[in-house]
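If you scroll down you'll find the structure; I have some questions about it.
Entry: subunit A
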Amino acid sequence: GTEAAANGQNVQAVTTNETVDQLYTQAKQEGKVVVYSTSGRANDAAETFMKKYPGVKVEVSKVKSDEMMDKVTNEQDAGQFNPDVIITKEVSGAVGKEMVEQGRYLKYLPDDIAPKVDEPYRTKAPGYANYAEFRTIFYNTDYYKKTPVTNWWDLTTPEFKNKVYVADPLSSPAFMDLFTTMVIHSDDMAAAYKQKFGKDIQLNGTENAGYEFIRQLFANGLTVLKGSDDVLDAIGKTASGAVGIAVSGDVSKVEENGWDVKPIYDIQPKTSVADSGYLYIANKAPHQAAGKLFIRWMMGEQDGKGEGLAAFNEVGSWVPRSDVKTKNPVGFEQLNLWDYDADTLYMTSPKVRDFWIQQK
Partner candidate 1 sequence: MSSKSLQPISLKRNRSRLWNQVTGWLRNPVNLIGTIGLLFLAYTIIWPVIEILIATFVWKQQDMRITAAANPGHFTFYHWQRVLASEISPSLFYKPILHASAVAVTVSFISMVLGCGLAWLVTRTDLPFKKGITFLAVIPYLLPSWVIAQAWLTFFKNEKIGGTPGILQSLTHMSTPDWLAYGFVPIVASLSIHDSVYFFLLVGAALSSMNSQLEEAASMSGAGRARILRRIVFPLMLPAILSGFILTFTRAISSYGVPAILGTPVDFYMISTMLYSSMRARLTTEAHVLSLMLMLISMLMIYMNHRIVGRQRSFVTVTGKDSHKTLMPLGRLRRPMAAVTVVLMTLVSVVPLLILLVQTFMLREGVYTADNWTLHYWLGGSISGINSGEKGVLQNPIFLLALRNSLWIAAISSVIAAVVGLILGYVAARGKQTWIGRMVDQVSFFPYLIPGISLSAIYITMFAKPHFIVPALYGTVWLIILITVVKELPFTVKAGSASVMQIGGELEESAQISGASWWTRFRRILLPLNRKSLLSAFLLVFIGAMKETELIIMLVTPRTETLTTLTFEYVEKGYTQLTNVVLMIMIAIVILVYYLATKYGKADLTTGIGGQ
Partner candidate 2 sequence: MNAIELQGIQVNMGRKPILKGIDLTIEQGDFMTFLGPSGCGKTTLLRTIAGLQKADGGTIVLNGKEVANGETAYHMDPAKRGLSLVFQSYALWPHMSVYENVAFGLQVRRQSKAEIREKVTAALTKVRIADLAERYPGELSGGQQQRVAIARAIVTEPEVLLLDEPLSNLDARLRVEMRAELKRLHRELGATIIYVTHDQQEALTLSTRIAVFFEGEIVQLDRPQTLYQRPATLQVADFFGNGGMDTNHLPAELIAADGGRIYLSSPVCSFPLEGITLTETMPVILTIKPEHIQLHRSYAPQSVPCVVEAVFPAGAETLVKLMTDGSELSARVLGDAEYSCGETVYITLNPEHMNLYNRDSGILLDRVRPSVPAREMIRA
């Protein structure tokens, strides 16, 4: 309670000017680094890290982002400071609002790397994200020779009646964020509607074009599945005219899973909103130097060539560094994404969720 509030008042800054050698010397004394991660990629980075920096052991705990917030909050309130490094996704702006602003997660962007980092992660975002993904529309490559969808409103047309799949936003906040962003940017949506149908949008009792889109999506027979994998299974296993909204990062699994799918990287009005994998230092991290060293490693070190980056620089995800070459056909800057407006998202998403729930 009060301690958290106190944390909120004076957000500690983390020194960002140490060199690798300085950090390593300190890290060896600390002996290990404890990582709370939402992503398994941390494990891959840890393996290479321990080879590179012997004497510093990496311990990774896998927790979902929202659970991690509870866990860390409770730990810190009880005076237990366990993790050093936090690898987390946003939860509708809650991480920023409830953790970063309260000083529980601390932004760390080394001075020497900062210049090479793309916006918004250099200055605008609450923290540095080592990679970004987003939700977009996938289609079956056996069925469609070219992208069947160019505008989000296409999904509301009779052509896609009962042919749109989405992973349940109720159990996956990141999917909800996409729809919330559409609500926030309802003007964009309205414009896209006009562009598509050539007339102004008619709101059927909904508040704005964003909500109207959700309503029409449901009216057109949206099928909700449990997860992103299920969506790709649904459209990718056999030739199918259906399309699905799934995570761009799943592109890396396409081959293994035998899906014949492709993501669409350009949709009107915007393709999507970024879902970033943030790297933070935890408040009062017991092995701060080791933590910093590990973050640096995952960032790919100063030159962006460090092996720790490999796990994050995959197809379907983008490393926001100007000096790192992406494996994707399009660069991060070219992606037509809405800004992740954490504050507005944070305030709006419950309402959109309510709206979503009421659609059933």
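Quick notes
Everything below uses one rule, namely that a residue touches a chain if its C-beta (ideal position, glycine included) is under 8 Å from a C-beta of that chain, and two chains touch if they have at least 3 such contacts; residues count from 1.
The candidate set was assembled so that all candidates are chains of the complex that A comes from, given by their letters.
On a predicted model such as this, the values are computed, not experimentally measured, just so you know.
Looking at 1 or 2, the chain of this complex that touches subunit A is the one numbered 1. Contacts from subunit A toward candidate 1 in the complex involve residues 34, 40, 43-44, 59-64, 66-67, 69-71, 74-75, 77-80, 82, 91-92, 94, 98, 165, 168, 170-173, 176, 223-226, 229-230, 233-238, 240, 242, 252-253, 255-258, 346-347, 349-351, 353-354, 357-358, 360.
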